[in-house]
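Only a single protein chain was left out; the remaining protein chains are all shown in position.
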């Protein structure tokens, strides 16, 4: 079977949707030259009307996409850096997200916001290393953080076809993941449905994006000592509450590894949902970025601030 | 003793700090005419250099305040509507908040962002009714939501004197609260220190801002049936974890009433912290805005989407 | 045409006066931003548009929505938060929309709608339609970066959009001279957009200027910018009726009110024609108010309807 990388899966999803639906178009900075590689080949194939290079005007082009969506298009915006989502937070949370309810259901805003390279980019430092998915979940914008090439493909396709705004975070550390895949089997993946990435009995590790791979590695490493179940929600919002609860009810213990900040982040939500629904046999644990984290530039410091295998391993051992 | 309203307390705190420290200045829209009343009298008293009316350029004037802070000033920005914080999210979370770490501690950014009228403003509908404190807590910006006139005064003074950015949310529904106060006793209130607004034994209700008053009313109403402790953290971030734990360890039960959205909101953080540290005798409960809430205009709908006394009462009765 | 324009400005004026009464009586919760004094702009601009065109509006939006042909009863019902409202009572004054008429919504965030309109106009052209977008905003919005960015996109991509700046002299209490460095039309011209100052008190002048702009847009020549000078006769928002904000002198208000679009357009009709229109408007609004007042309130159990396009 051929190998498909996560990055290539994104490219393929965009190409397939551009091909399938004339309402789809892509816009963003340097996407014709494909500086991030996500849009490689698309301009040559689909032309200037469907692959738009924008000036550095993030606020206007985000609302531009909303306007286009209001009259029937399905825009996909590529953002070069995660913090650009801060710059357009109003345009997503206060405009795109709110139009449906505010107009009494007169319209739809099917825009997809793609950040290919969220989280630390290794050396890009403080203003380029955020992973702000929890913010969008909090305001209620559909939010996905896929871990594998197949899910990256399937969730991007679903996001584009979804009639609401969807923010799609592709973690920088996952872009290089490659899997053996039957291309014909690539298919849409529904929002709000998690998957058990590895079955286990003793403890549930909830992980998202690149951290799913780290969680699997740690589970392997600990296989002799404990049976770790790795649950990948794939979608941050809406969250697969049933899948989560089923896993935790089986294992009775919970660790969340989450590359966003601790306070009121994704991990907090998982702990809260579990506290509401399950009885645990040990206190749950969060392995996250620290409160208010700003990633320092120096590599060892950048790494120290992010949750990783070592912390997860230590946490699991402490619980056993 | 004279009566002091919450709104007047804000005004007094601003006046006192402008008087005390020449580095303090206030900027915002329509603050000379004092459209929101928070800045009433300040322009006449302190002049045009210290009370600046800005054009509608929120992003630039927020960064302008950062720049002024970097060279020694202590700007206070009044924002007319909560969603303006969405518009300047980059400027607060990615600029003001990050300067200290990114420069290796070379500078401070003592800016205070005041939203007098956060949450529903009764009839201002979808784009004017947010209460986005959880977002700032998540990114690690110090965040306060005072409930009483004395705390409004004391926390605003502390926020202005603090060397980091602080977002100050004055809930619309709290602005009219009046208390009998000895003006001489008005004093700074430290960040990160909660208060037990009412002592009780059976259940801890955590509430912020205007909801503290609702929680107290419900506690009164239930006094014959259960002994409710009301804990008001006052600061969302940093959170008074010790105070919270002490209360919950005493009562063994927890309800959080929180006027922000449910997923990854303030209530989620409280549940998570408690799950990490305490054993409860009943599952904890969240009484919050629903996921992704957009406040509909029609009054009854606006109210239906916000957490209130009735829901809290029902929740407490269900737990008992 | 004279009569039509008069009917529109008169309708808007009387609608606003009635809405203000309903604010006073409590039927409208939260207040409104009255359009009184600025009617000539909405009337003139919308008269220049065709059925496939679209508009975006502002916090001060009733005039635009009415001029574009929305049902006054449904707009009034919206202001009262009723199920029969344009937005089923979910939007209120600042979000009134009627997609069936190409009204893509009032917007409560100053400066936001310009880029939305630009995107819509661009998309309609991509779809092979001949549509033009007209987007309204105030003088205060000229200082919002996101609107200036929209000028750039529209100019670069020759988008068929007409930018309509209603310069009423103030952003809330902020005089335009203290808020806008340089000139309003100069700012638009700097993006290569042809920009003109028009007497916004005269609906016919606005219609004429807009017609030229719309023709340009349809011909593929891109955006035009119209600064329509006007005066806000009433409060920034009805909350001002309760507070005392002293940012305008009585003399200034008197002078400002002396050029009234309803009078200017009314003087172009015979007394009899004018009276007939007035009566027609009164009975229309009487009926509209009755319908609105008689409409059902939405069910609080449905408070979250329409939050998402489907089940979530």
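Letters A, B and C mark the chains in the order given here, with residues in each chain numbered from 1 onward.
The definition used in the following text is that a contact is a pair of C-beta atoms (placed from the backbone, for glycine too) under 8 Å apart; a residue touches a chain by one contact, two chains touch by 3 or more.
As the structure is a computational prediction, the values presented were derived from the model and not from experiment.
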Contact partner of the left-out chain, one of C:3, C:178 or C:197: C:178
Hidden partner chain, touching residue among A:12, A:97 or A:121: A:121
Selected from C:155, C:198, C:214 or C:289 as touching the chain missing from the view: C:155
Residue numbers in chain A that touch the chain omitted from display: 29-30, 32-33, 35, 37, 53, 55-60, 83, 87, 121-128, 290, 292-294, 296-301, 303-305
Absent-chain interface as seen on chain C, which is shown: 143-149, 151-152, 155-156, 178-183, 186-187, 189-193
Those residues of chain B which, in the complete complex, touch the missing chain: 25, 49, 54-55, 57, 59-73, 75, 90-91, 94-95, 99-108, 110, 140, 142, 162-164, 192, 238
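We take it that only the chains that are shown with their structure count from here on.
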Chain nearest the overall Cα centroid: B
Maximum centroid distance from chain B, chain identifier (CA atoms): C
Whole-Å separation of chain centres (CA-atom averages), chain A against chain B: 30
Where chain C touches two or more other chains at once, by residue number: 87, 89-91, 95, 107, 109, 145, 304, 307-308
Residues of chain B engaged with two or more neighbouring chains: 83, 87, 125-127, 292-294, 296-297
